[in-house]
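Structure in structure tokens, see below.
What follows is chain A.
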Amino acid sequence: MNNIKFNNRDPVYVQVVRHFKEQIATGMLEPGKEIPSRRELANKLKINPNTAQRAYKEMEEEGLIYTERNLPSRITKDEQVLGGVREELILQAVDSFVSSIRSINVPVDEVLSLVKEKYAAEDKN
Partner candidate 1 sequence: MIEVKDITKKFGRRKVLNGVSFTANKGEITCLIGINGVGKTTILNAIMNLTPINSGHILINGEKIKKESYEKITFIPDAITMLPQMRIAEAMGFMNDFYDCWNQERATELLGFFKLKESERISDLSKGNTAKVNLLLGLAMDVDYILMDEPFSGIDIFSREQIANVFTSHLIEDRGVIITTHEISDIEHLIDKVVLLDNGNVLKEFNAEEVRENENKSVVDVMREVFKA
Partner candidate 2 sequence: MNRYLKLVNFEFNRIAKVYFVLLAILLISQIAGVIFSSKNYLNETNRMIYEELIPKAEYLSRYGPMSMDQVLSSIWFIGPMALCVALVAFYIFLIWYRDWFGKNTFIYRLLMLPTARLNVFLAKITTILLMTFGFVAFQLILYPIESTILKWMVPKEFRVDLSVHELISSSGFLELNIIFPNSIIEFILNYGAGFVAVTILFTAIMFERSYRIKGILLGIGYSILAVIIFFAPIIIQEFLQRYYLYPSEILIVEVAMGIIVTCCSIWVSNYLLKKKIRI
């Protein structure tokens, strides 16, 4: 787990959950993988243990992690949830991209071809 640069205005627990989702979507955190305890997480991310607790509670509610009795929590293996995470992240990114590109008034075809070009250029590198 890498360090996160937190912003000061969003709740820290929300930022932690987002961080987990990104890691799940990119495959850094595999389904069924054990996750650190709340104390370890707090220590790694330099956040308040209560906030780490809150983030885990949120993730548990969303079904992203599960806990069997007294064992450490793990990333869910539920394909549906995992797919949902990926979709959610993509949608969020597209949403913010669209809202910023909208303000410049660019036709959608032009944007799409530019995006394709960029993708191709980056793949070469």
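FYI, a contact is a pair of C-beta atoms (placed from the backbone, for glycine too) under 8 Å apart; a residue touches a chain by one contact, two chains touch by 3 or more; residues count from 1.
Candidate selection criterion: all candidates are chains of the complex that A comes from, given by their letters.
The shown structure was predicted, so the numbers you read here are calculated from the model rather than taken from an experiment.
J.: Chain A is shown by itself; which of 1 or 2 touches it in the complex?
T.: Looking at which candidate touches chain A, I get 1.
J.: Within their complex, state which residues of chain A touch candidate 1.
T.: 6, 8-14, 39, 42-43, 45-51, 54
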